[in-house]
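Scroll down for the structure; my scribbles are underneath it.
One protein chain omitted, others in place.
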Amino acid sequence: MSRLNKIEDIFLKIGSVDRRWIFIIIAIVVIVPILVPIGLPIRATDTSKKVYDAIEALPKGSNVLLSIEYSPSTKPENHPMTISIMRHLFRNNQKVYITCLWPDGQFMAQDALKQVAEGEFNKIYGEDYVLLGYRPGGEAVVKGIVSNIRKLFSVDARQTKVDDIPMMDGITNFKDFDFLFSASAGYPGTIEWVQYAADPTGVPMSSGVTSIQVNEVMPYVQSGQMVGVLAGMPGAAEYESLINQKGSATSGMDAQSVAHLVIVLFIVLGNISFFIERKRSKKY
Amino acid sequence: MFWKRQIPIFIVTVIGSITLFGWFIDQPNVKEFVGDDATQWFDVLASFAIILGALNLIKLQLQKVLYQKPGWLYSVVAVFGFVFAIIAGFFVKGVDDSVAQWGAHVTSDGTLFKWMFDYVFSPMSATMFSLLAFFVASASYRAFRIRNFEATLLLASGIIIMVGRVPIGGIISSWFIMYLIVLCLGIYVNSLKQDMKITFVFVAVGVSVVTIGGFITGWPIDQPGIFYLPSIQEWIYYYPNVAGARAIMIGIGLGIFATSIRYILGIERSYIGE
Partner (left out) sequence: MKDRNFWIVIALITVVFLVYWLLGHPYFITERAVMLFSIISLSATLMYYIRAAERGEEFYLRPIPALKAVEEAVGRSTEMGRPILYVPGIQDMDQVETVAGVVVLGHVARMTARYETSLNVPVSRSIVMKAAREACREAYMVEGRPDMFNEDMVHYMTDDQFAYAAGVNGIMVREKPAACMYMGKFYAESLILAETGNSIGAIQIAGTASQAQIPFFVTACDYTLIGEEFFAASAYLSQKPELIGGVKGQDMIKLVVIAIIVFSMVMMTIFESTGFGFNILEYLTIR
């Protein structure tokens, strides 16, 4: 009995552990798999496959609007999606138009373009891709793009007149695009694009969102207003596996997997301690 | 009093009504106002209002520094950061006009502002967001306790989603989950019957059934699908989760509708005081 009591005491101590021990353990289990990758296999879900299939099915030379609305805080989740989508689009020789609903989005877009468009595919600015840049106004920008994009964007992010950019010929409003992909971390973002652009006009759209946002966005995916969704870093890793080009999301999945398991372990230990405490308080 | 009461309510009522009913009108000027101008007026107001906020911030932080109130060193950092950002944005570009013009210097490589964004703002922003990883762990540890049926359901679905969503969930065989379920049911039976024999028989039968089933089917990792974590996780996401999310969205939508109607009709006036 005393041995059992000792074991119960250990569990009770674990149940009331200082949160800083939890923080240290989480830090270790996240850092170690990043430094020593495990290489867990990534299995693409239906929602990610739908995004891939939709983009793969676009005819060559399609006009694709890519909207970047995230900041450095969610870069680990959203940036790998942007990179993978850009790789997919440029590989298939699509024309990519980039706009940003967040001011930080322009910085993120520039980083991605530098890495992918310039560094990997040697694409020509103005012919293969154009960075229209950020405009303030939230959903007013979305509505402006739907009605008249040239009124909203008279110059691009490099201060070049939009009329002087070859690939802007024939682009006057949202209906001139064949597909929209929004890499979004909040407001304004995916939901505004669905409500004011994609659903009213019928232009197909998809999105990559942070894990927290998936709940809000899933009803639109289920109703068919969006074609699939890339859900957080797992979604980004799945897309990297679909395009056969691993990136930072894939390497992050090992750390996320182990961290989730450790959290589950904490929860189990916490509940064991909870039951022991309840049993003892009933006894007394 | 007239200016502080009736005028604001009149503005809210008129602009609110135009914005609401303007959606039904197919007249270009009305559509432009409802679609673009109304939101942009607000953005212009908010942009000028930021001066008020900035002045308030500087006033409070400088007061703390001058009177050396507790924590005044943090205020020194705040004021320094504020001044540095103003200088980088408006006065010191860090590069020639040939590299970046004023305006484009905010996003051009090599400028002081871009340096500040890349090496100060971005890391600090990412650091604050990364706190969530630790806080989610400590919050889950504290909150996920089996207090009642609903809490148990929350706990179980939370664990399934957490493990099923990541690659490690895909390599956990559904047979392992079945063994776990047999063991958990055994614990439950034991708590009900308090008889070791019955518990032993129950667990032994359960383990045998699962083992025989596994041998017959060849231990496929993702079959039966009902016990495969990624499949369960997807089902939870698509059905109960979306159902709950839709219900909350409808409720919130109705709440926003009712609240907005009260503001437009002038019934709710607390936002300008009693």
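As written, the chains take the letters A and B, and residue 1 is the first residue of each chain.
Note that a residue touches a chain if its C-beta (ideal position, glycine included) is under 8 Å from a C-beta of that chain, and two chains touch if they have at least 3 such contacts.
Bear in mind that the values here come from a model prediction, so they are computed numbers and not experimental data.
Chemist: Of the listed residues A:186, A:208 or A:270, which contacts the missing chain in the full complex?
Modeler: A:186
Chemist: At which residues does chain A meet the chain that is not included here?
Modeler: Touch set of chain A with respect to the missing chain: 19, 71, 73-74, 186-187, 199-200, 210, 212-213, 215-216.
Chemist: Residues on chain B that touch the omitted chain in the whole complex?
Modeler: The missing chain touches chain B at positions 20, 23-27, 30, 39, 42, 45-46, 49-54, 56-57, 60, 70-71, 74, 124-125, 128-129, 131-132, 135-136, 138-140, 142-143, 245, 248-252, 254-263, 265, 267-268, 270-274.
Assume only the chains that are shown with their structure count from here on.
Chemist: What whole-number Å value describes the gap between the mean CA coordinates of chain A and chain B?
Modeler: 13
Chemist: Which residues of chain A touch chain B once you look at their complex with the stated criterion?
Modeler: Touching chain B: residues 19, 22-23, 26-27, 30, 40-43, 45-46, 71-76, 106-107, 110, 136-140, 143-144, 147, 157-159, 211, 214-216, 218-219, 222, 231, 234, 237, 253-254, 256-264, 266-267, 270-271, 274-275 of chain A.
Chemist: Okay, in this complex, where on chain B does chain A touch?
Modeler: 35-36, 39-40, 43, 47, 101, 103-104, 107, 114, 117-118, 121-123, 125-126, 128-129, 133-134, 136-138, 140-142, 144-146, 155, 158-159, 162-163, 165-171, 230, 234, 237-238, 241-242, 245-246, 249
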